[in-house]
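Yeah, one chain of the complex is gone here, protein chain that is, but the others are all in their spots.
Let's turn to chain A:
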Amino acid sequence: MNGTKATLGRDIGRMLEALAGLVGVTAVVALVWGEFYVVPALAVSAAIPFGVGYALTTLFEDAEDPGKLHGMMVAASGWFAVALFGSLPFLLVAWTVELDPALLSVPSSARTSTLAAFTEPLNAFFESMSGFTGTGLTMTDNEEVLPRTLQWWRSFIEWVGGVGVIVLTTAILARPGSGSLTLYESEARSEKIHPSIVSTVRTIWWIFVLFTFVSITLLWLAGMPIWGAINHGMTGLATGGFSITDNSIATYDSVAIDFALLPIMTLGSIAFPIHFLILRGDLKNFYTDLQTRWVLGGFTLGSAFLWALVYFGGTYGSAFTALRYGLFQFVSAMSCTGFQTAVSSTNVALGNWTAAAQLTVAGGMVVGAAAGSTVGGIKLIRLATLIKGIQHRVSDVFYPASAVRRLEIDGRRLDEREARREFEEAGIIAVLWVAFLTVAMFVLLPVLPMSEYTLENVIFEVASAQGNVGLSAGITGPSMPDLGKVMFLFNMWIGRLEIIPVLVLLRVIFRRGGVYR
């Protein structure tokens, strides 16, 4: 067996074992809620990834640590595998209810069209990929009627996916050495909290769990029932955006809940190393750290601009209503959370906002917030690098060729070579981001009914899928054409991993498969 397959097999096996553990935790929720009929489906959903994972880790026990290439391939294929196997609870619970075995006493209330949609493997896979990547676009019509176990599974996979499947695996399996660092970096993370990668991921989890309890308590105090607070606290902090209610946060129609979610989404938008420093009393990081400063500035400026658009554009009649919806929807978009308060049952739906307002929200989704947090999008550090890099290049003209100049980003003074490398990386990712957005638009436009959706609706939805946001103009749903679902699956996958690891994996697969040389 060659080294690449062994390394891939061993590390993916470990991720699948961790996934089986997550399903096991979910079985506890089924027992607490008395949903005993889902337990066999969960047992099978845990047994399959555990069996495959155990076989792979045992078979390739002595595989080498991953290098940069292997790390990227493990990240891309591991996320795909986890999303694929993570769809089993959706699929098998739906089929349990559909087949209704007498032995399991399935209640008639469980038989709903929403759950039946998951008997389609593509829908179950879509939901799982959307969950793990923290996107929040859904194949459900009405989340409220799902079994509590599946409501929890959706929230749980978003919560875990927010920090990262590899981060979870590294924390649990605690394998010291360069391999863990390579995988950590392949999952779109770079900054460390401690010199040791295992200590770093454990501290990330420590911060994340503490913030989760704080978020749940805050939402409950704001008036949300405790089951909703648990689920929305988890998905809000993970900036995932899955909800357990039909109309997302709009269901509660509560100003207090809307405003309580703002600090939760903001916490999810700030990088974990900065949280660590702030929790140690170093509050000046709120303004000294470039990304955190830009997150807070971006939220303020973007919300103010969106407020102006929806207020002066006549979408909302009162300045406060415009502030409530504009502020929430912009923070929800730029933090890549995807909670919605602007839906048609309570007010003007996002898809009916003016084109300028929709594109402003889409802009927030594309940029995202801080790298090293739970958000998606291109990330602010790349935007900063691009802006500063362009300024640097333009001002080059005004200096003599012999001048030694350094580019300053986030307190670091980069020499010419470093600046060129970082600027190039930011440029490549930005270009690839736009390229795949464009591809998805061209795929989606012909398969959607022409009269139902405008171009801005399509741009909005594609940006939402690839930015792992989850805000919807109404396109995504079980009735969406299969080609659109497959395209969005791809967009969500590449968006979570910042494209390059997926392209590396596809290149290796295609070259070895003889598709091109």
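Throughout what follows, contacts are C-beta pairs under 8 Å (C-beta built on N, C-alpha and C of every residue); 3 or more make two chains touch, one makes a residue touch a chain; residues count from 1.
Just so it is clear, contacts and distances are computed from a predicted model.
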Omitted chain (choose from "Lrp/AsnC family transcriptional regulator", "ABC transporter ATP-binding protein", "Putative membrane protein" or "FAD-dependent oxidoreductase") - UniProt protein name: "Putative membrane protein"
Among A:L262, A:I278, A:L296 or A:V439, the residue in touch with the chain that has been omitted: A:I278
Identified contact with the non-displayed chain, of A:R202, A:H232, A:K388 or A:R496: A:R202
Touching residue (missing chain; options A:S113, A:T217 or A:Q391): A:T217
Contact set of chain A toward the excluded chain (per top definition): 199, 202-203, 205-206, 209-210, 212-214, 216-218, 220-221, 226, 230, 276, 278-283
